[in-house]
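Structure first, then comments.
As you look at this complex, bear in mind that one protein chain is not there, while each of the others sits in place.
Up next, chain A:
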Amino acid sequence: MSLYLFQALNGIGLGMIYFLISVGLTIIFGLLNFVNFAHGAYYLLGSYLCFTLVSLTGNFWLALVVAPVAVAMLAWVTEKTLIRRAYHLPHTFHILITLGIALIIQELSIAVWGPIGKTVAVPEALSGVFRMGDFFYPKYRLFVILFTAVIAVGLWLLLERTRFGALVRAGSEDAETVSLLGTHIHKLFALTFALGVGLAGLAGVLAAPIRGVHPFIGPEVLGLAFVVVVIGGMGSFSGALVGGLLVGLVQSMMTTIWPQGASLMIYGAMAVVILLRPYGLFGRA
């Protein structure tokens, strides 16, 4: 029994990381109508920056703050210089441009950090296990669940209870009208892009001590994020949360029950959702 509990917790932790990645992807798609295939690469960068900062300073908490902000700033610059020029183009162009960015980030990462994966040590304060009766669970993984839950609540409040959030939601429906009300639409787009990508960077940092870093993880992460977004529904915060948890749980439970089929079942879950609800669990037509 405790094995299943263990795997369920793993699934929730994994799912929350998937949520962080996907929610950025989905917000960016919702507001900017922009398909970001570089999302996995920014996650990769978050992981590597975490590795470097921890190697240099030994301070994971510093990396937890600095790396996502650095990734977000890079995203902001990319948006200003390149991405905003592509908004009016069809989605295929978005894919080409961001795939290019993803390859540049990936190859630069290999040039800087080498082709072989790295590991990141769990911060000292969170090493070891949390024990309750005869049940053990790694402290760091518990921290990831709690921390991402706090981030999720904060993000929800940001989107639902602030003027910025209302503008993001309004812009997702009709960006032109938001502009007609005097909102600096380019700034709103750039900030949203940076926020969404910064969340992918944050996910990369949080995942680094669990999964390590290797330069080819970007496409895998991107694929999972798209599965989550398709399951949850494009542009939906709740969809990203529920979809992320679902994928995390399926993946983690299947590792116990039928390891070879873990990836298969994720896509199976996606297929079922598409059959029953073509716009995703929380999607709108």
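Rule of thumb we're sticking to: a residue touches a chain if its C-beta (ideal position, glycine included) is under 8 Å from a C-beta of that chain, and two chains touch if they have at least 3 such contacts; residues count from 1.
As a convention for this text, contacts and distances are computed from a predicted model.
K.L.:
Identify the UniProt protein name of the omitted chain, choosing among "Sarcosine oxidase subunit delta", "Molybdopterin-dependent oxidoreductase", "Acetolactate synthase" or "Amino acid/amide ABC transporter ATP-binding protein 2 (HAAT family)".
P.N.:
From the listed options "Sarcosine oxidase subunit delta", "Molybdopterin-dependent oxidoreductase", "Acetolactate synthase" or "Amino acid/amide ABC transporter ATP-binding protein 2 (HAAT family)", the omitted chain resolves to "Amino acid/amide ABC transporter ATP-binding protein 2 (HAAT family)".
K.L.:
Out of A:L64, A:I185 or A:I210, point to the residue that touches the absent chain in the complete complex.
P.N.:
A:I185
K.L.:
Need a quick check: the contact residues on chain A for the chain that isn't drawn.
P.N.:
163, 166-167, 169-170, 172-174, 176-186
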